[in-house]
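Heads up, one of the protein chains got dropped from this complex, but the rest are sitting where they should.
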Amino acid sequence: MRPLRFWRCPFVPTKPATDNLVEVENVNFAYDSRQILKGVNLAIGRGQVVAIMGLSGCGKTTLLRLIGGALRPTQGEVRVGGKAVAKLSHDELFALRRRMGMLFQFGALFTDMSCYDNVAFQMREHTDLPDELIDDLVLMKLQAVGLRGAHRLMPSELSGGMARRVALARTTALDPMLIMYDEPFAGLDPVSMGVIGQLIRRLNDSLGATSIIVTHDVAEALQLVDYVYFMSDGVIITQGTPDELRVSDKPFVHQFVHGEMDGPMPFHYPADDYGRDLDARGAS
Amino acid sequence: MMKRKALDLWVGVFVAIGLGALLFLALKVGDLASFSATAETYLVKANFDNIGGLKKRAPVKSAGVVVGRVEDIAFDTETFEATVAFSIDKRYEFPKDTSAKILTAGLLGEQYIGLSAGGDTTKLKNGDKLKITQSAVVLENLISQFLFNKAADGNKDSK
Partner (left out) sequence: MNAVTGFLERLGGRVTSAIHRLGFASRFLLLTLQNSGMSFRRFSLVVREIYFAGVLSLIIILVSGLFVGMVLGLQGYDTLVRYGSSSALGVLVALSLVRELGPVVAGLLFASRAGSAITAEIGLMKATEQLAAMEMMAVDPIARVIAPRFWAGVISMPLLAAMFSAMGVFGGYLVGVRMIGVDEGSFWSQMQDAVDFQEDILNGVIKSVVFGIAVTWIAVFEGYDAPPTAEGVSGATTRTVVTSSLTILALDFMLTAFMFRGA
């Protein structure tokens, strides 16, 4: 019997000195003279589920892209499995990506193929597995997210929550060691949100993987993760376990966690004096 | 997977129709069938005083049937004549004393070479030169000749 090749080019992480899977060291990133990340330091241990929270535009998604190798830091280093991502060759980078999974906001399923084909995509592209085996694996992955019965449907026929779950099945198709989630709870109803949250935890633990969740959904995230990094304006302003953050008295964290209308993030957009504005308009 | 087969079928049909259209154009619309480019030919030369509007790839006809193509038109600096080299299909053999005339298709049409076979028993070989040629009729010469004749008649009448 012909030996099955699972990986065309294996990514072998170097023996970790620490048990951190991802290390971000003093990373700066600028895009067209706009400084997005200004000296970010973080470390994510193996097996952990970590949330990176903050307002839109603080650089969370950019950080994910840096870890995935889609962007290069202007300064500093991003290491995955001990190897600097920016210095990898093309083949090494693609080998690394086969061990990573990324769930995009709104799923990003391929609209021209069925759910089955979407989940089978990576298996067909990167492995030599026979069709029967792929069939079993795809159905298993869909079963894990509760959508085995929907495997024939096209992405356009799915609801938002269902599409997100199929995308989750697709992300974990090759049992990745690092899974990244970009706003996984965005735009979902409460039931689907709960489902996704539980699936993230369950998949992480059963695969023995490490997960990074970028979100601004405080309630779900704090319930689910082991550790939180809080970003604002390109730097990490605070970090800690969910319990620590819930009782934090730092004004920005407090405003964010409790959803306060006014605080370090002002409610009012900068404007002229109110009285003067009304008078000026009344006169004209 | 079922859709794949239907897809392949339609693409196959598409390519077949496309190639069929190309074939139709080449054979029915164009002249690929009538004079095969792969036919074996032999080269013959002829000198003309005036080739008129003869162009390369103009047909060479005998008794109205296309038997060859004009390959090259050159100017001989010694005799100050035009040397036309044309290829004849190997299937058609012509006697050595064949004459070549430059004729016009229709009144204002394209010009071509017309071959009239002679009676010689030896046949033309590759590289031979035709001895008897008749140049193209140049319209201006014809008109001036006509006018000259008219003027001459007029003079004769008035005498």
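Going in written order, the chains are labelled A and B, and every chain counts its residues from 1.
Going forward, contacts are C-beta pairs under 8 Å (C-beta built on N, C-alpha and C of every residue); 3 or more make two chains touch, one makes a residue touch a chain.
Remember, it's a predicted structure, so these values are computed and weren't measured experimentally.
Enquirer: What are the shown chains that the omitted chain is in contact with?
Expert: A, B
Enquirer: Which of these touches the unseen chain: A:M102, A:L203 or A:V218?
Expert: Checking each option in A:M102, A:L203 or A:V218, the one touching the absent chain turns out to be A:M102.
Enquirer: For the chain that got dropped from the picture, name the residues of chain B it touches.
Expert: So the residues of chain B touching the unseen chain are 4, 7-8, 10-11, 13-15, 17-19, 21-22, 24-26, 28-34, 37, 55, 57.
Enquirer: What is the set of chain A residues that contact the non-displayed chain in the whole complex?
Expert: Chain A touches the chain not shown through residues 68, 70, 94-95, 97-98, 100-102, 104-106, 108-111, 121-122, 125-126.
The rule we apply is simple: only the chains that are shown with their structure count from here on.
Enquirer: Report the inter-chain centroid distance for chain A and chain B in whole angstrom, where each centroid is the mean of the CA atoms.
Expert: For chain A versus chain B, the centre distance works out to 76 Å.
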